[in-house]
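All protein chains of the complex are present and in place, except for one that has been dropped.
Per-chain numbering from 1; labels A and B assigned in written order.
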Amino acid sequence: MIKLENINYQINQKLILQGINLNIEQGSTTVIMGKNGSGKSTLLKILNQIIQPTSGLFQSSLKQPIPMLFQKPLILKNTVKYNYQILHKIKKFQMNTSWFDEFKLSALEDQKMNSLSGGEKQKLFLARLMSFDQSTIFLDEPNQSLDLESEKLLTSLLIHEKKNKTIVLTLHDFEIAKKIGDNFIYLENGKILVQNSSQQFFNHFSS
Amino acid sequence: MRLLKNIFIFFVFLVGTLEARDYIIVQSTTSTANTGLLDLLSEKFLEEKGIEVRAVAVGTGTAIANAKKGDGDVLMVHAKQDELKFVEEDFGVERFDLMYNDFVIVGPNNDPANIKNETEISGVMKKLSSPSFKFISRDDNSGTHKKELSLWNIIGIQSPDHSSYIKTGSGMANTINVAAEMQGYVLTDRGTWISFTNKNDLTILFEGDSALFNPYGIIAVNPKKFPHVEFEKSQEFIDWLLEGTGNDLIKNYKIDGQQLFFTYN
Partner (left out) sequence: MIELSKVLEAISISLHVSFVSTLFGFFLSLFFGYLIATQEFLFKKYIVSILGSLTSIPPVCAGLVVYLIISRSGPLGWMELLYTPSAMIIAQFIIIFPIMTTLIINYIEQEYPPLKEELLSYGASQRDILMLMIINQKGIYLTIVLIGFGRAISEYGAAAIVGGSIDHVTRNMTAMIALETAKGNIMIGVILGAILISLSLLISFGINYFKKND
C-alpha cells in the first residue's frame, strides 16, 4: 500500500528522519513508537503525503492526503456540533456517527469548544475523523488526554475497526500497542531502531 | 479578483467625489483664520452667492508657495513686497488692498526693557536687541515674521544674534505662549491679540508707529498660468470683499467690542 525506501526528511538544516525503510501493507495495523521528538508525527505526515520527504523513494496507493488525526487538531471557536460537522462542508462524505455515539458526545453537542476538558475534546476529534468512514486511518497519539475508561473504549473501538482497515498510529503506551498492533516500529532520533511484528519487539524493551 | 475589486471601489469612490470642482480655494494666513474672520466670510459668501469657499490657513510664506504651485485660486496674505512680486512674476493677476490693521509689541506687565515710554520704533527695537531681554520670534516665514525682520532692519541688523533671541518656528499662538512662559517680548498682529484668550500677564507695550502698519492684499491666481483655476468665481469673491457685503462684514467684525480689521472704504 505504502512503501518508503531510504526516506530522509530535513528542515532548516536539521535531519528529522534518516534512512527510513518501511512497508505498510493493506489491512495491517502499524504502531509507530518512540520518545517525544523522535520524528513520529513527521513520519506519519509523510505517510499521508502532508509533507514531502527531502530524499528517497515514496510510493503510495493513495493519490492524495486523506483526513487524519493530528497531534494538535483543528479547533474552531464554536460549538461541539459545529466542529464535528464543519469539515463535512469541505470534504463531502457520508457521515458515520458510530464513534460519536459510542463516546456519548451528543450530550455535549451545544457546548462551546473552550468549555470542554482535554479528554472531551479528544473524543470529539476522534469521532470527527472516524465520521469519514475511511478504509485507511492515520492517528497521531489518539489516546492523549483520555482517562482510563475512555482509553479502554478507544482500544476496543480500534480493535473492531482494524478488521478490514489499514491503520497507522503513533503511541507511547506499550499495553495498547500490544493489543491492537500487527507491526511495530521504534524511532530514535529519526532512525528506526527496532522494527518487528511480534513479541520480539517488546522483548527488546523489557530489559 | 479581490485586489482588482478593491482598487476599483477605491477609484470609484475617489472619482465619485470628483464632479466638477464648485468651490474656490483661498490660500490665506493664520492671523486671519485664528480670528474667525475667514470662517465667517466663507459662510456668508456661500449664503449670498452660492459659491463655496475653502480657505486654507497656513503661514504667509506657505500660502504664497502653494499658490505658486497652483494649489489655490485666491491669495490673501499680508506681505506686500512678496505679493507684488507674485503679480510681477505672473502668478497673480492684480493685487488689491483688502484691509489693514496694525502690529503691536507685547510684553510682560512689568516691562523690564522699559519700552512703554518710547515714542519711536527705532528706540524700541534698539532696547529689545539687547541680550538682557528676551525676544520671541516666530521665525516661520510668515507675514508677521517678515514684518519683524523689517523692524530689525530699521536699526541696521538682520536679527539679534544671542541666546535671548528665541525662535519658535511656529504660529502666533504658540509663540505668544512661549513669550508668556519666558517673560519675553513678542510682535503680534492686533487681530490675533484681541481674539487671543490666553494672554496671561502679557500686555501691549508699544503701538501706533507707522512701521507697524499691517496691510492685507488679495490677489486672483492667474488663469493664464494655471488654466484650472476658478477665475470668475475668484473675481466675484474679490469684488464681494472689496465692495460688497464682504466689505461690511470685515468692518463690523468685532471681538470684545473691538474692531480687528479696517477697510479702505
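FYI, a contact is a pair of C-beta atoms (placed from the backbone, for glycine too) under 8 Å apart; a residue touches a chain by one contact, two chains touch by 3 or more.
Here the structure is a predicted model, which means the values were calculated and not measured.
Engineer: Which one touches the absent chain: B:A33, B:L84 or B:M182?
Structural biologist: Hidden-chain contact among the options goes to B:A33.
Engineer: Kindly state which of the options A:Q64, A:Q94 or A:N164 is in contact with the chain not pictured.
Structural biologist: Final answer for the missing-chain contact: A:Q64.
Engineer: Provide the residue numbers of chain B that touch the chain removed from this figure.
Structural biologist: Contacting residues on chain B, toward the hidden partner: 2-3, 6, 10, 13-14, 17-18, 21, 25, 30, 33-36, 38-39, 42-43, 54-57, 66, 69-71, 171-174, 176, 195-199, 226, 228.
Engineer: List every residue of chain A that touches the chain not included in the displayed model.
Structural biologist: The missing chain touches chain A at positions 45, 48, 50, 64-68, 70, 72-74, 76-78, 86-87, 90-91.
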